[in-house]
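Down below is the structure, laid out as structure tokens.
The complex appears here minus one protein chain, its other protein chains still in place.
Letters are used for the chains, namely A and B, taken in the order the chains are written, and counting of residues starts over at 1 for each.
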Amino acid sequence: MLNFLTYLINGLSLGSIYAIIALGYTMVYGIAKMLNFAHGDVIMIGSYLIYTGMITWGMHPVPAILLAVVGCTILGITTEKIAYKPLRGAGSSLAVLITAIGVSYFLQNLSLLIFTANPKSFTSVVGWEGVSLFGGELKIQGVTIVTIIVSLLVLAVLQFFINRTKQGQAMIAVSEDKGAASLMGINVNRTISLTFAIGSGLAAIAGALLCSAYPNLTPYTGAMPGIKAFVAAVLGGIGSIPGAMIGGLLLGVIESLSKRYISTQLSDAIVFSILIIVLLIRPTGLLGKKIQEKV
Amino acid sequence: MILSVNDLGISFGGLRAVDDFHIGIEQGELYGLIGPNGAGKTTVFNLLTGVYRPDEGKILLDGDDITGLSTIEINRAGIARTFQNIRLFKDLSVLDNVKIGLHNRFSYSTLEGILRLPNYFRTEKEMNVNAEELLEVFGLKDEKETLSKNLPYGKQRKLEIARALATAPKLLLLDEPAAGMNPNETGELMETIRFVRDHFKMTILLIEHDMKLVAGICERLTVLNFGSVLVEGETEKVLNDPEVIRAYLGED
Partner (left out) sequence: MKFTKQTKHDLITCGIVAAFYILVTILSATGHLSNHFRGLLVPLCYYAIAAVSLNLVVGILGDLSLGHAGFMCIGAFSSSLFSVAVKNSGLPSPLRFLIALVIGTLMAALFGFLIGIPVLRLNGDYLAIVTLAFGEIIKNFLSAVYLGYDEAGIHASFKSFQLQGEGKMLINGAMGIQGTPMDSSFTVAVLLLLITLAVVMNIVNSRTGRAIMAIRDNRIAAESVGINVTSYKMLAFTVSAAIAGCAGVLFSHNTTTLTASSTYFGYNVSIMILVYVVLGGIGSIRGSVIAAAVLYVLPEMLRGLSTYRMLIYSIVLIVMMLINWAPGAIAFRERYGIMAFLRRRNENRGKEGQRS
């Protein structure tokens, strides 16, 4: 039982990381309608920034994370400006997808050049040992608890931002209808930039938490979590903030439990199977809106 | 009777979009379906062509019950249509657009196509002949190699009608064929529609806002208002009906 609880909590923690990435993913998708394959690599860049800050420059974790958030935000805005914005209004959504793949290759190979393929051992940004319950039977690591708390905080702040602020409302408007939004006097370009900024900033936070829990940092660290987070976002219903949260948590728990109880090798297959099953029953995800084409 | 519809109805959510709709069209007739914006005209077309499944009512095509069939089955049964917002196969040539309309009338298997067996060449030739005949009728033969998206607007409308006719329907539905046309083009279109009826002995039901066109070519009309039939009958009578005028101009 306690064993189960341990894996469940670990799953929630992993799921929280997926959720933070998925939140960024879902916002960017909602507004730019693009599969941003480079999103996972922003996580990796963020993690390298923290690593450099803490190990090379001997910074305290908090300023190191801030550095990464600022760095990733700038990275997000820049890539949007250079690579994605010129393609807005191009006939095919494939064009921007392939460009995002190009950006992903670019970020991976840039890191490969700077940091080499040798894995870097990441020092946890959470110094706290964690708690020990039931006379030491159930140990919960500090980073696990911090991850869950941080993700809940992020969700709350995002919900407030989207529903209660003018900028957030502008985001909803742009994601519904760019043309109408700009007629209402919303600066569409700035709103999209802001969305990329928030998504990339969140990716940096996710990177800090991911590498604290799984301290093996390579140029490819971000790729799979990026894909899984996208799966989580689709699972929850793409474009939906609570959906991304639920999807992320669900994915993390399923992955953790199937690793423990079914098979380590097959855990990814199980995670992806869940996505397929959910989409077969609800083609737009758990909390997604149904869209019908008008004849 | 080619088309006979009774008690047709559908709701979306709580909204009654079409209620107790009925219509009867004779072979070879040119029939108009008119009404103010949002009266449910296109919804009626979507019900007739199986895009929506009716909640109640019965649709008989040439005596056969086609209620609840899919769009594909209804086309095979003999109803073809055009769309309010033109829906051509835009990256295909004018000729190919019509040949796709011929799809179910001239057949060979995928394997025969891959292996280019004699049947492939024979059937393709037949399809070309047929398609070109149709294009000739609509004055599109010289542009058969043009991509349909590069045609001028008026010709796109004509091509859509040609494609619909290629399926050899018993009944042709035209959804606002004159939308977006200037008076010259509309005049030409009226000629075309009348020609299609005479040349192909076609029965045509059309939705239209252009009263000149409706008055000019339709023999009978049904006026739809708030999803149900307001008035029906011969064109002249219907257009002079005070109730119809009120529905269009609003109550004072």
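Heads up, the rule we're going with is that contacts are C-beta pairs under 8 Å (C-beta built on N, C-alpha and C of every residue); 3 or more make two chains touch, one makes a residue touch a chain.
This structure is a prediction, so every number in the text was calculated from the model and none was measured.
Asker: Which candidate, A:Ile98, A:Val131, A:Val157 or A:Met184, sits in contact with the chain we can't see?
Answerer: Answering carefully, the residue with contact to the hidden chain is A:Ile98.
Asker: Using the touch definition up top, pick the residue from B:Arg116, B:Lys212 or B:Lys237 that touches the left-out chain.
Answerer: Once the missing chain is taken into account, the touching residue is B:Arg116.
Asker: Since one chain isn't shown, list which residues of subunit A touch it in the complete complex.
Answerer: 29, 35, 37, 83, 86-95, 97-99, 101-103, 105-106, 108-110, 112-113, 223, 227, 230-231, 234, 238, 263, 265-266, 268-269, 272-273, 275-276, 279-280, 283-284, 293, 295
Asker: Need a quick check: the contact residues on subunit B for the chain that isn't drawn.
Answerer: 49, 51, 70-72, 75-76, 80-81, 83, 87-92, 96, 99-101, 103-104, 106-108, 110, 113-116, 120, 123-124, 127, 163-164, 166-167
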